[in-house]
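My questions will all concern the structure given below.
Only a single protein chain was left out; the remaining protein chains are all shown in position.
Now for chain A:
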Amino acid sequence: MNILLMGNPNVGKSVIFSKLTGTNVTASNYSGTTVEYTEGQRNWRGEMVDVIDVPGTYTLDPTNEAEEVAVDMLDKGDLVVNVLDATNLERNLNLTLQLLERDIPVIVVLNMWDEAEHKGIEIDIEKLEEYLGVPVITTAAVKNRGIKDITYHFDYREVVDSDYGSTEERWAHIGEIIENTQHIQDRKHTFLEWFEDATVKPLTGIPIAIIFMYLSFMIIRFIGEGLIANVTEPLFEIFYRPVVTQLSQILGAETFLHKLLIGNLISGTIDFGQSFGILTTGIFIPFAAVLPYIIAFYFMLGLLEDTGYLPRLATLVDNIMHRVGLHGFSIIPMILGLGCNVPAALAVRNLDSKREKFIASTLMAISVPCMAQIAMIFGLLGPYGGQYLLHIFLILIMVWFTVGLLMDKLMPGFSSDLLLEIPPFRIPSMTTVLKKLWMRIISFLEEAIPYMLFGVLIANLLYILGVFDFLATTFGPFLNQVFGLPQEVITALLIGFLRKDLAMGMLAPLNLTAKQLVVASTVLTIYFPCVATFVVLIKELGIFAMMKSAGIMLLTTLTVGGFVNFAFQGGSFSLLGWIIIVGLLIAIRYIPSFGSDFEERLEA
């Protein structure tokens, strides 16, 4: 049996989904498209029932790919559970009436019932049932209320025969329903409502955003470092070290297999960070060095997503995003990219035009380092002090902005305007946050481990076969002159295509100076996305656009890497460096624009 959860975005569908389903939850792509939906199972009266969380949609007249999928899925369902936000009954009923016209059983769930009561909204459920002709259930999913009532109706199979006519007639009918079923008492503004407004007004919202982002950053570092120092490293030292040491002795230090599995012994013992064997560094980096930060990041991201803060951030950065040819919503793929560039490249498809997709993907791939890489940057540069870390992010932000400005100027076409619902602040459901965190950790491990082990294997083979030596002597002089990096770094750049965190790990034994680490970290971020991201980008943008994007990446790498090597001295940019940066930004203003202006953008 297939149960479809359908409704507008932001109605708490996902919370209901996570309460309805067990731990066996999978996110999959809808066949033929790149739209993701989640599916889970529930045991219901001795039968396994599939519950599908359909992408949120406002209408069955699809306006984008995600909505097309939502409509398409109707054919697969035995029952539609239409989830509505009780505090926004009128707008939500538009989808409900469209669903009722279809040839499929529907039950209606008024979620956020507690919030509606709190806001002084009274809805006459019996009358609403009469109007719609289907069962209406009230829930407060976050508080676990009413979830059971939904399951009681899983075998509901009556199809109502309704036709509400044209769009205008449908809205008129909705007006009549609202008139006769809903009564609103005016309540005083609460502090929370005041705060909700304050977070979108620029004068108060921007300082609040800076505080939130700073706090998130600190919390991520605190959790990440804490887990490494107190959990993962001790676990590796106590339980894993004896195992691999034993194996190392059995294999014998100079054998081929030892080289591959254990790697080099550093002053007679295994160094998890530097030995570089499949079973040492290949296991240590993903599980001990990176996973803690992945957990920390996705936990914070889940909280930000489920409180409803991200749309607010999107409105605050809207005007900055317009400068680079995007609108505020594009901040979402950028933030996702800080976790992993792959889901970010997938999120770009929610943008409207080809031009925006190209700009957003390129900017994301060029200047947003993933958490796996950031974790390794923290590990390598952390000991040298905060200003080096700060400069890496400062450089990447400047790269993002400059490349974005240039693309907006030089690319013909238009970009669209922001239109976004700002949901109220909500207390996140811990079940949902943790379930989402779990799914993201699993998908990180599935993605990272194979590439990681393969990367270590390839690196060792290339090293043993002498390919690396050849590359190092061929490209070494170039690396040295432009970036000021030793020739061995070429191996990291090569392996970085497989995994950026592994590439960062390969820098560890090279004894680079702090400045060289800054250059290498920025170059490793900018030069190319990892292969997983690369494949997604080719699928999303097409091979031709991706080649253009890759060209921009290489050009940016040479310019930025060379510039940082030239202008970054003793932990900060030289005065001349700053003069060049400011001069460049001013010069860009005077480049004639090939993109359309604001008014024309809107017409399309």
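Simple rule for what comes next: a contact is a pair of C-beta atoms (placed from the backbone, for glycine too) under 8 Å apart; a residue touches a chain by one contact, two chains touch by 3 or more; residues count from 1.
Note that in this section contacts and distances are computed from a predicted model.
Trainee: Would you mind picking the UniProt name of the chain not drawn here, from "NADH-quinone oxidoreductase subunit F", "Na+/H+ antiporter subunit D", "ABC transporter permease" or "Ferrous iron transport protein A"?
Mentor: "Ferrous iron transport protein A"
Trainee: Touching the absent chain in the whole complex: find that residue among A:K76, A:K143, A:H183 or A:K201.
Mentor: Of the listed residues, the one touching the omitted chain is A:K201.
Trainee: From the listed residues A:E305, A:D318, A:E447 or A:D501, report the one that touches the chain absent from this view.
Mentor: Considering all chains, including the one not shown, the answer is A:D318.
Trainee: Decide which residue listed in A:I422, A:L510, A:V531 or A:L558 touches the omitted chain of the complex.
Mentor: Counting the whole complex, the residue in contact with the absent chain is A:I422.
Trainee: Specify the residue from the set A:K19, A:R42, A:H153 or A:H327 that touches the hidden chain.
Mentor: A:H327
Trainee: From the listed residues A:S18, A:T38, A:N88 or A:T557, report the one that touches the chain absent from this view.
Mentor: The single option touching the absent chain is A:N88.
Trainee: Need a quick check: the contact residues on chain A for the chain that isn't drawn.
Mentor: 58-59, 61, 63, 87-88, 90-91, 94, 119, 121, 167, 171, 196-197, 200-203, 311, 314-316, 318-319, 322, 327-328, 416-424, 598-599, 601-603
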